[in-house]
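Shown here: the complex without one of its protein chains, the others still in place.
Naming follows writing order (A, B and C), and every chain is counted from residue 1.
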Amino acid sequence: MAHGEPTPQQVQEQKIYRTFGLTEEEYEKIIASLGRLPNYTETGIFSVMWSEHCSYKSSRPVLRRFPTTGERVLQGPGENAGIVDIGDNLAVVFKMESHNHPTAIEPYQGAATGVGGIIRDIFTMGARPIALLNSLRFGELNDAHNRYLFSHSVEGIGGYGNCIGIPTVGGEVVFDNRYTHNPLVNAMCVGLIAHDKIATGTASGTNNPVLVVGAKTGRDGIHGATFASTQDPHAKERSAVQVGDPFMEKLLLEACLELIDTGKVIGIQDMGAAGLTSSSAEMASRAGSGLVLDVTKVPVRETAMTPYEMMLSESQERMLVVMEKGEEAIAYEIFEKWGLEATAIGHVTDDGFLRIVEGETVAAQIPVTALVDEAPIAYRASLRPRYLDELRVDLPVCQVASSMKDELVALLSRETIASKEWVYDQYDSMVRTETFVRPGSDAAVVGVPGTKKALAFVTDGNGRYVYLDPHQGGAMAVAEAARNLVCSGAQPLAVTDCLNYGNPEKPEIFYQLEQSADGISRACEVFATPVIGGNVSLYNESHGIDIYPTPVIGMVGLIEDVKDIMTSDLKASGHALYLLGDLFAGLDDGLGGSEYLLMRDPMHHLDYALPTFVFDDEKGVQDVCLQAIQQGLLHAAHDVSDGGLLVALAEMAMTENKLGVQVRLSPDHALSTNDLLAVFFGESPSRILVEVAKQNEQALTSLATMHGVPCVRLGEVTKDSTFTVYIDQDVVVQAPVQELESAWRGAIGSWMNG
Amino acid sequence: MTWQALIYVTLKGSVLDPQGTAVTKALHAMQYTNVHDVRVGKYLEVVFDADNEQAANEQVQAMCAKFLTNPVIETYTYRLAEVAS
Amino acid sequence: MTWQALIYVTLKGSVLDPQGTAVTKALHAMQYTNVHDVRVGKYLEVVFDADNEQAANEQVQAMCAKFLTNPVIETYTYRLAEVAS
Partner (left out) sequence: MKTAVIQFPGSNCDMDAVKAVQSTTAGTAELVWHTTKDLSAYDVIVVPGGFSYGDYLRAGAIARFSPVMDAVATEALRGKLVMGICNGFQVLTEAGLLPGALRQNESLQFRCEMAQLVVENTDTPYTRSYHEGEVIRIPIAHGEGNYYADDATVQELEKNEQIVFRYRKEHNPNGSVGDIAGIVNKNKNVLGMMPHPERAVHELLGSADGVRLFTSIFTTWRDAHGTR
């Protein structure tokens, strides 16, 4: 056999397909589709196309439940990224993707190539990328390896985004030891496009030429596939660490956009996981066509590469392009200007086969439908985990170290709550000069050139919540994302998601996946934010321990007029502070799921149920907030989330304006210490703090009353920079804002800078 | 005894070296077309104490494996010499 | 004839090396307290053709002076060896 590879018979007899991760049934199915034994290369192609990563075999049935349509949706799931109309003949293109496993092995390159991959998904649609976000999960920073993973991932994300010149404008970071061995790195990219420039990944038109453009192909990431074992289904990803080249990608981005702009491109798709194999199969599948590709024509940077290696290589910064026949020269010219290669390697056929040739020899010949449409679905067993029925709903009894103030300071310096400046100051958040709200507020805001509009972006997810209540936790992630957009003055438009879970072959894990996806679906319906794309990352387990079920929601909102942009920092003394939503929700909800409980009772913090969440309450609070912003009533808005009420208030007070806060709570009965903790640090959802000028207080309260939303006056913004909380006449927390601020700002840096 | 280790770290041969590629291209543009290949790596000079040569060797290898390089993508070589302390 | 130049670039002694300081600190934190000093530089492997050793030496020096190093802040040393082409 060519290249010293095993023969089809040997593949069968020695069960080589097992080392590729194919099961017995899957191998039989391949034989049935082909009507013969697959050769070595074909077996490799099937194995990657039918892998969890490419085929979504465990998650496909779950993903079908997402609402994916809406008035503004121009492109739902199925293409490289989804597209949503924002008026003026413009549309926003976005998607989120995970790069968890490579990051665990080589954090800098793993995170960097994750960013590179998601950017390609956006410009492959013809869109100009305008913003990046990232959602990160690591183990706690008191561990040196966690610090290593964290610092190098952040450096890699910055290294790629900064170099390519797309601002990284937002994201989130959570630290919890459940992620020690499986850090999560999810990257989101957003692009802008004119309606008539939308490109798709279709290989149509018999005889149209197929081009490989961008970087040369090497053996990156193929050994993994060869040695992957069925026991460790993601071993293949793990050994597949590639080095990214953001400079190359910047050139590729400019060249591809210039090429798409000529109107001579039939279809274009980036080469991500499973490189040439998946890009060609998917492009042919979308068009119902076939392809012939000659691997000897692919530009390579290593010698003696086999068809198998060529098809499975995951070298970065490459795209597959189908051009109008006879127009190839346009591509050659544009790519040459940018110092890149563009090479025709084959053409479109009408026979429905993906045919890989090596000069005169046929190396593989597979029906496209067999690779894509007939990919197996694994209907996983689902079982409600026992712990869910044993959660407590009473108030935990916490030992308060000394004062409430000290509790607040301790919470503010928790690495999950603390300022993420250490992270986002390493990202260029301003390049392109359209960033109107930089990282640090509830959502990032980026202007739409040539209009009065702006777009707001956010990523949100709380694995602990989803662990404690998969359905409601999923819904709450969507609600929090929407709330953050609303606080920034934006109308939520649509969602992309990254579903990070443990091993789906465990029924309890599959239950978490299924239930949380349902919760997300329900919430997306309520908030009218369809899911237009996303990504699934499974098998995030090691040593038998699975990560928290961690769906991350990326959401995009629209601000019709930049005058409505709102931030969370206080603006002026004398203004009033109000809470939209239930001030004393904590008395019923307790501290379940809260960061406070994790801090004070790490052994039992998972014993308590999540706060209640009611869609109507959430919707009401958001509607009032957004309308108040649009009516010009507010000067600041900030939602109450991680850390609870006092953390949110303190965050608002930490501004350059050197202001203070004086608030007074007047409960209708005396509160015990545990009651107070629940009110101050409980994480009941559906609440937003707002700053209002005196003359607008009346208007705000009437607006809230009209919507039946509780709206309580808490106190005022003060000139002296002190943070004071009264319960009736008693001062229960008092601290210089400066003291709170240094605890909050310095926490991560003090771990990282040693 | 005091030792100096000179450590040369490069990306593994099969791993893409974008920096090396860019430098090669730049040299070609500067008319150094006789240059075939450039690879760019890291160079470290580490001065440290160790009781004997074997201990010194062991420490260099341990530091490289654990911290100074990532064996997933990098390889290294080193030279070791005793120096006046 | 084909040559390989191994080029070691370091910051001049008078220029602070914050990277070296950071590596030293990290090694100390990992209990390698016997490490006195680390300096971090660049390492380049350049493969090129030249008619003879002198020409090869001249080319390496020219490339370094003009392009591969910045004499305002860096110095370099190199080793040269003939390799099979």
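In this text, a residue touches a chain if its C-beta (ideal position, glycine included) is under 8 Å from a C-beta of that chain, and two chains touch if they have at least 3 such contacts.
Treat the numbers as computed from the prediction; the structure is a model and nothing was measured.
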Problem set entry | Contact set of the excluded chain (shown chains only) | A, B, C
Exercise. With respect to the chain omitted from the figure, which of A:Ala378, A:Ala410 or A:Val431 is a touching residue?
Worked result: A:Val431
For this session: Kindly state which of the options A:Gly263, A:Gly288 or A:Gly339 is in contact with the chain not pictured.
Result: A:Gly339
For this session: Write down which of C:Thr2, C:Gln19 or C:Asn34 is the residue touching the left-out chain.
Result: C:Gln19
For this session: Pick out which of A:Val48, A:Ile118 or A:Ile164 touches the chain that's been left out of the picture.
Result: A:Ile164
Problem set entry | In chain C, positions touching the absent partner | 11, 14-16, 18-19, 22, 67-68, 70, 72-73
For this session: Just the residue numbers, please: which parts of chain A touch the chain that's not shown?
Result: 155, 158-159, 162-165, 245-248, 250-251, 338-339, 424-433, 435-436, 438, 447, 562, 565, 753
Exercise. Contacts of chain B with the missing chain: which residues?
Worked result: 18-19, 22-23, 26, 29-30, 40
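The criterion applied here is as follows: only the chains that are shown with their structure count from here on.
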Exercise. In angstrom, rounded to a whole number, how far apart do the mean CA points of chain A and chain C lie?
Worked result: 41
Seminar exercise, completed: Between chain B and chain C, the Cα-mean centres are separated in Å by 9
Seminar exercise, completed: Per the C-alpha means, the centres of chain A and chain B lie apart by a whole-Å value of 37
Problem set entry | Numbers and ranges of chain A residues touching at least 2 other chains | none
Seminar exercise, completed: Touching two or more other chains in chain C are residues 30
Problem set entry | chain B-facing residues of chain A, complex | 105-106, 109, 215, 218-220, 241-245, 247-248, 301-302, 315-316, 339
Problem set entry | Residues on chain C engaged by chain B in the complex (per definition of touch) | 2, 6, 8-10, 23, 26-27, 30, 32, 34-50, 59, 63, 66-68
Seminar exercise, completed: The answer for chain B against chain A in the complex is residues 11, 14-18, 21-22, 25, 70, 72-73
